[in-house]
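Take a look at this one; I'll ask things after.
Missing here is one protein chain; the remaining ones are kept as they sit in the complex.
Moving on to chain A:
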Amino acid sequence: MTGWQLADHRPAVRGGVLLSQPLLRGRTSVHLVKDPDSGQSFEVGPKEHFIIARLDGRRSLGDIGDEYAAAFGRRLGEANWQQMLRLLHTKGLLAGTPASAASAVSAVSAVSAASVAPGMADSAGPAGERSTLFKGSVRLVSDASAVVDRLHRIVGFALAAPVVVPLLLLVLAVQTVVALHLGELTDATGRAFQNPALLLAVCSLMWLSTALHELAHGVTARRFGGTVSEIGLRWRLPVMIMYCTVENYLYLRSRWHQVATAGAGAFLNALFLLPFFPLWLALPNDEPARDALAAVLLLGSAQAWINLVPVPPLDGYKMASHLAGMTDYAAESRRYLRLAALGAIGRGEGTAGYPRRARIAYPAYAAAVVLSLAALFTGVVWACHRLLGDRFGSAAALVPAVLLAVFGAATLVGGAARARTERVKRERAEGVRTEGERAKAENTEQELATPGSAPHAPAQASAPRPGPRPATRPETRPHTKSDSTPHTTPRKAAVSEAQPLTTMTELGTPDPAIVLAGVHKAYGGLQAVAGVSLEVRRGEFFGLLGPNGAGKTTLVEIMEGLRHADAGTVSVLGMPPWPRDIALLPRIGVQTQSSAFFVRLTAHEHLCTVAALYGADPAAVDRTLALVGLTEQAGSRVDRLSGGQRQRLAIASALVHEPELIFLDEPTAALDPQARRALWQVLRDLKGQGRTIVYTTHHLDEAEALCDRVAILVGGSVAALDTPRRLIGAAGTATRLLVPADRLTVDQARAITGVREVTVEGGALVIETGDDAGPVLAAVNEIAGLQGVQTRTATLEDVYLQLTESR
């Protein structure tokens, strides 16, 4: 091979991959790239765009390299090409490569598809999140694309210039008349508010207008080659609105098409008023319906104009962005103004490096925002005064003005605070990421993009950028259109990061799960816990035994952080459990009383709520119900579960968020033998996964079978602490022989050497011997034979009884 190996390759970008027009982000120009199959989209620099746009399968990389050199005055090396192709490959954009793993990406697709919907404030995708009564969405049509096609066939003619221009003029004329009669219309609207029937009619019409607004976006986008993927209803009570998602709206060929698509909604709101206008003119003054018409005209016009305010997420903002060819217009504009202000007082580098277009567009945007908000403010205050002025005097103008100002200031402060925390969060995340990448980038001359590693949470991508970015380093990054941030995504990520369980067990961290040192707790005069010191190791199954009133519950509650020890130190997973620490809580699971359920919910609903409280994966709910054997009872109300079922649900509540450390309080107490054995297996599996389990029980056979170590608590202090085996061994308790009573008399048995005691229990002679039962067994064999003879060695129960009775 001469020159470089890849020169003769003719790779092609997969069909359907979308490339946007150049957009300005701060100082740099970017293009959006979207994979229609996965729905993922991200940004690339102009150089990457230059190459991607030419990867058509006909040109060889050598040809493209020549064009690149001609355009940018620089040749790309082998490493650059490899990096570029690797980027396209990992993003699944090259023909012949598998579409980037659809399953992993599906959640992202829902978000990014929804976020390009014009006119929508909320970018939570319908498929991404479960609907609830208070917030959610539902699809209204199964094939939105076909519906919009049909609509477009019927009303599409109205989008041709010969129809639109006269309609636009007509709308403007009506709006002029409305503006001239503003006072009269406001008074009439006030009157309509006193008549509930009229008010209801006006509200219904307004809602209809909002719905049509969304369809107008869809049909206009369709006309310019867009695809409508969804039409549905979205609600966040008490507000419910229709939405219409346009798949490839950001990739329409011309920016005018985008502006038209974004503006179509407001235009339709104004158009909607046309039939009402002549009616309003025609009706006599004293007709009540005339008030309703006036209200429709006034509110409808307000609706149209407010939509045009250039503040995200309103349509006006989108129109302004497209018109100026900007991405992240609002945030970038803020940043430009901040830099300009700092530059003016001689701090920072000012706005050097911004292209001329940006120097006009960013201040212009800010001016437009200030002007339109001022207009809105004036309008609202004026209307309040007009309606209520004769009753409240100047207070009717003053009070709304102050309220609006306070509200506006609060929004600004809140927005700034949120932007700052997100910037900090992102900087922290980027700090981790870029170190590795920087090393890579330096190897490749920093000529080409370093691929942004994984799809980001949209919240991170849409937040304002920190400080100026080196213009020499174009980069790709996942892109979202909307400025609104779905808060759930980053939060979920944080929760899954907070459970480093596998890494922890892999490394076999030596530090103990729980350390108690000299813990005391008294209630009034009663010393419940008197100087307990113990350690529970990671991955250990630890049993706490002891009679009722020995202080088990109090001790466990101190470990859980529900109670504060009077004296001594407590450390759980390396943190003090008191006071309540929400960083520690997701790492521990606590079985509460079997009554602690959300009232009147089903088992499944209860567990879903608990999972949500822990920020756990909703899919874990069904898994956990199956684990404790409650799948069949999932739909039963918690108050109708049996005792054992309630207990299993309480255990499930402790396990649903997959904690590292699990506290169980007599988990097998109310269970039947099968359920008890099944739970043993569950507990063993949990231990097998490396989790630490601390549990209390009165079933000593169970403790012996399950626990790595047990502590026997008597009178508030630890009487014994070791493995069950060693405790039994150390206690030196007796072995018992059970011989059927008809084979041996009591006197015969007493005569055998080594026998300590003989009793008769339930048709059998119980012969108690010392540690070594061998000689006694031989003697019994001689007298009666060994058939039917049973040997019982000491159990933990013997140790327990010995310890607790001696006190």
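Just so it is clear, a residue touches a chain if its C-beta (ideal position, glycine included) is under 8 Å from a C-beta of that chain, and two chains touch if they have at least 3 such contacts; residues count from 1.
Please note the rule applied: contacts and distances are computed from a predicted model.
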| query | For the chain omitted from this view, which of "Transport permease protein", "Extracellular solute-binding protein", "ABC-type quaternary amine transporter" or "ATP synthase subunit a" is its UniProt protein name? | reply | "Transport permease protein"
| task | Identify the residue among A:Y68, A:Y614 or A:Y695 that touches the chain left out of the display. | result | A:Y614
| Considering the whole complex, which of A:Q593, A:Q681 or A:N781 touches the chain not shown? | A:Q593
| So which of A:R10, A:H89, A:R139 or A:R191 would be touching the chain we can't see? | A:R191
| note | Of A:S38, A:S321, A:T351 or A:S653, the residue touching the omitted chain is A:S653
| remark: Where chain A meets the chain that is not shown, the residues are 129-130, 132-135, 190-191, 193-194, 196, 237, 387-388, 391-393, 395-396, 399, 487-488, 491, 523, 560-562, 580, 582-583, 585-586, 588, 590, 592-593, 595-601, 605-606, 608-610, 612-615, 618, 653
